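Here the complex is missing a single protein chain, while all its other protein chains stay put.
For chain A:
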Amino acid sequence: MSDYIVEMKHITKRFPGIVANDDVSIGIKKGEIFALLGENGAGKSTLMSILGGMYEPDEGEIYIRGEKVQISSPNHAAKLNIGMVHQHFKLVSDYTITENIILGVEPMKKFAGLFPYVDIRNANRKIEELSKNFGLEVDPTKKIADLTVSMQQRVEILKVLYREAEILIFDEPTAVLTPQEIEFLLGIIEGLRNGGKTIILITHKLEEIKKVADRCAVLNKGNLVDVLDVKETSTKQMAQLMVGREVNFESAKAPAVMKEEVLKVDHLTVKNEDGFEVVKDVSFTIHSGEIFAIAGVADNGQVEIADAIAGLTKVSGGKVLLQGKDITNESIRNRTEMGISYIPEDRQSFGLVLDFDLSTNLALKQYYREPFASKGILSKEEFEQFGSKLIDKYDIRSGQGIKTQVRSMSGGNQQKAIIAREIELQSPLMIFVQPTRGVDIGAIENIHKMMIQQRDQGKAILLVSLELDEIMNVADTIGVIYNGQLQKIASSESLTTNEVGEYMMGAKHE
């Protein structure tokens, strides 16, 4: 018998049209942090869904603690002490933490030996104990609705711990967290390992793997490329294996050649629905040939600034000027016509109509004008021609070309489609909000390249990002936002990552 707690041998899983896992064999030792690295669509999640009982493999065998098993359902997996912390939380927001955790495995007691009821008090105590043991620190009586995203994730972790999981699978756990929260979570994961648990970490972020993982399996297009010892491998090597070619982390870019002013934001104030000021008296300018990045922790008003410039949010004070013209009260359509391209943060609920096909989405900002429509009648041929042209030009991959329903496309390709559409508008101002969120390294590199290309062609670019590395990498000028106010505006060369980080936390004042 081997010393592996989990062994997956020759696993193959096919979906219509693709092989998600092709003869993949991995072994995971007890008490290690085992990372699964791969681009979107590499088959990481499928492999772990098989282990978690969501799918059954077409071929191959699974051994848990040396015993051959067929995991038929998530409940079965739980019985084998396998627990999954999902990327998208599955919590009832009106229930307390305890209620969520015990849902499905409620501890019952009988009142007067007759009437069964759920023993919440005991459960509360047990969960409090559990959370202290692993440094998770939650108040079990709080409602989910009142918790931050990172707290909700802790509840998800507690949920699997409560079910006595020994093998914990984390599916992209850091995708929704801020840098500080990531730090904390990685600490917790290490603590779990030190407490004897076995951890499987699905991610495409290399730094995280480098930081906590012991070993790492690299998947590419459904195939296992290699299993590496993390200590002896550089992040660069990992990235190469993952993408299957050499990757440039640093975007090569020439120094900015700034010309005339394109955007002027003058004492901008924005209120949210509750009348609370989320953007307070913000002023900055962006020039032709400049990438201006707003750095900041999530929900500090940066998205509202972008929305206000694009016209999606009402401005309550101040002005927005595009090429010298006051556009503060213009309609969204007029702003697009006057020269604003906008890549929104939430590509699925804002950037795309998921049930429309690809060509329609690519023409979503131009459908009403020549040549797409004349006298109110749409031209199908023009939609198709334009769509085909963009698919080629921007290498957008989809199952059925221009006819593909956008819903069925991968996140990276959806983003490519949006960026293609917005670049094609040829607007003097381009706004990118979190353009690389949830896309893989290859695509990130590509998106950065396109941004710099657009800059070099004389566009003014506003970048809003939560990834500090991204900002340091591509920005010419950085504005750091904290609590709705711009703390600092300076050229990117004059700032270090640490300094930006301090401004982001509101720690550094001038």
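Assume contacts are C-beta pairs under 8 Å (C-beta built on N, C-alpha and C of every residue); 3 or more make two chains touch, one makes a residue touch a chain; residues count from 1.
The rule is simple: contacts and distances are computed from a predicted model.
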Hidden subunit of the complex - UniProt protein name among "NADH-quinone oxidoreductase subunit K", "Exodeoxyribonuclease 7 large subunit", "2Fe-2S iron-sulfur cluster-binding protein" or "Inner-membrane translocator" | "Inner-membrane translocator"
Contact with the hidden chain, among A:M54, A:V118 or A:L312, goes to A:L312
From the list A:N122, A:N194 or A:S331, which touches the chain that is not on show?
-> A:S331
The one residue from A:L161, A:L322 or A:L352 touching the chain left out of view is A:L352
Spell out the interface residues on chain A facing the chain that's missing from view.
-> 14-16, 58-59, 310, 312, 331-336, 342, 344, 346, 349-356, 364-365, 367-368, 373, 376-378, 380
